[in-house]
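A single protein chain has been omitted from the complex, and every remaining protein chain is retained in its original position.
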Amino acid sequence: MGLQISFWIFSVIAVGGGLIALFERSVVRSAFALFGTFLGVAGLFLTLGADFLAWTQVLIYAGGIMVLYLFGLMLTKPSPFERNLRRIGLALGLTASFALLFFWRLFAGAEWGALPAAELPAPEPAARGIGLAFLRPEGWLYAFEFASIILLLALIGSVYIARRRSGPPPAEEAS
Amino acid sequence: MALPTPPREPARRHHYLGDILSTIHSTAKGMALTMRYLWRKPVTMDYPKEKPVIDQRYRGIHVLDQQLCIYCDLCAKACPVDCIEMDAVRHGKEIEWKAFTLDYQKCMFCELCVYPCPKDCFIQGTEYSMVSEDRNDFVHDLLTWKGLREEEPS
Partner (left out) sequence: MPGWLLTVWAAVVAMVVVFTFLTIMVMFSVWMERKVAGFIQHRVGPMRAGGFHGWAQSIADSIKLLFKEDLILIGADRKLFQIAPALVMATATAMFVVLPFAPGWQVADADLGVFLILALASVTTIGVIMAGWGSYNKWSVYGAMREAAQVASYEIPLALSLIPPILHYGTFSLATATEAQAGWGGMQWYVFSSAAPVAWLSFPLFFIAALAENKRAPFDLPEAESELVAGFHTEYTGIRFSFFFLEEYAAMFVMGAVGAALWFGGWNFPGIHLLEPGSALLQVLALFAFVAKAMALVFVMMWVRWTVPRLRIDQVMTLGYKYLTPLSMAVVLIAAFWEFGLHLIQD
């Protein structure tokens, strides 16, 4: 019962945030609504007992990627075609039909009905399990290291792109 | 024509470890200083409970020796902001005082009124406290010390 309540609350937050993010006129507001969605998703992870994943979601998505989005939104000029809700009909129709198709296929094989609480395994301390899984060679060690190398490449690439061209800054013109 | 720019400071070379150590050193020195000050007796005076010691020469609220005053009006004439008003009637050598007021809204405590007095009957005393909610209280009647009494600020 508690699980159901928790599920519904966080789902409402997550889906509601998403809807606000879609239909809100102000871009910054929809970014904050997206932040709400991330928190809702983190709550869903908590509901399912994946606490490490939940807090990582908060730390990375809600706390890191959102800051990035907000910087991007606030420091750039809004385009005049920002929120053209009149053309939304076609896009909405296409998206809705694809989404329906996708979820129908996904859920067609699922068994509905609440799980009796006794069947849910007690959540284990997740950090230890995840750590072991990532750092064992028979686990995901190589994927873990590969992902970190990709991030390093991205970091180096961005520093390279943003670097100042070497040499003194251009001098004033003497008249 | 570009303005002449002042010569730039020669750039200091930065050594990583040296910078860290000098930062730690200077921060530690600063924090030691503030810690020392933390334990020193503060210079603050807890005003209403402790009053400062006022020197005799302090230019505070005026005091008039009514017995000596000869109604010569020199102090009023000397005042740069015309804040002294006096009114009396002479009966021979006797003076019947009607009023001797000093408007402290104008007074700038410059002591120019004190010097011309031929009888040395007008001085600025050591009182300084003058608090009121009514502007009229700032026009002191120096004859009977009417106006603002010396009040203890609460």
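By written order: A and B. Residues from 1 in each chain.
Here, a residue touches a chain if its C-beta (ideal position, glycine included) is under 8 Å from a C-beta of that chain, and two chains touch if they have at least 3 such contacts.
Predicted model only: the values in this text are computed from it and were never measured.
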item: Hidden partner chain, touching residue among A:Gly2, A:Gly89, A:Gly109 or A:Pro137; value: A:Gly2
item: Residue, one of B:Ile20, B:Ile54 or B:Cys110, that touches the chain absent here; value: B:Ile20
item: Missing-partner contacts on chain A, residue numbers; value: 1-3, 5, 26, 28-29, 32, 35, 39, 51-52, 55-56, 58-59, 62-64, 66-67, 70-71, 74-75, 125-127
item: Chain not shown, touching residues in chain B; value: 20, 27, 30-31, 33-35, 37-40, 42-44, 46
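Note that only the chains that are shown with their structure count from here on.
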item: Rounded Å distance, chain A centre to chain B centre (Cα mean); value: 65
